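For this view, one protein chain was removed and the others were kept in their places.
Coming up: subunit A.
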Amino acid sequence: MTSKLAKPVVRQVKPLLSLDKEEARKRALNLYKAWYRQIPYIVRDSYLPKSVEQCRAKLREEFEKHRNLTDIRVIDMLVIKGQMELKSCANKWSQSCHIMNFFKESYEQKPKDFLSKFMDGRP
């Protein structure tokens, strides 16, 4: 089985925002800083049941998740999405319940042993 896209092949692609890795890194850092500075206001204005430190830890975690990304275009797209999120948080388009979704685990491990399967209610 040979697949073309999944393997590292040198190819020409259209950029989104950044032309090289350094630029993409700068954009990511800028976004991080903007979030970092906005967090106190977000916590205060949306009455989040979290402290500023907890939110900043979460922010750090979200960025650390994609630490090893190398694809410039994916980084750019994530930066764009992060920017949109920040805007909706800052403008209060997202309410506190939406912001609290960041703290929810999106990926749940499937229960392995019998009892936890039973408690989970899955067949």
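Keep in mind that, in the parts below, contacts are C-beta pairs under 8 Å (C-beta built on N, C-alpha and C of every residue); 3 or more make two chains touch, one makes a residue touch a chain; residues count from 1.
In this section, contacts and distances are computed from a predicted model.
For the omitted chain of this complex, the UniProt record lists the protein as "NADH dehydrogenase [ubiquinone] iron-sulfur protein 4, mitochondrial", which is one of "Postreplication repair E3 ubiquitin-protein ligase RAD18", "Eukaryotic translation initiation factor 3 subunit H", "NADH dehydrogenase [ubiquinone] iron-sulfur protein 4, mitochondrial" or "M-phase phosphoprotein 6". One chain is missing from the display, and on subunit A it is touched by residues 1-15, 17, 19-20, 66, 69-74, 77-78, 81, 106-108, 110, 122-123.
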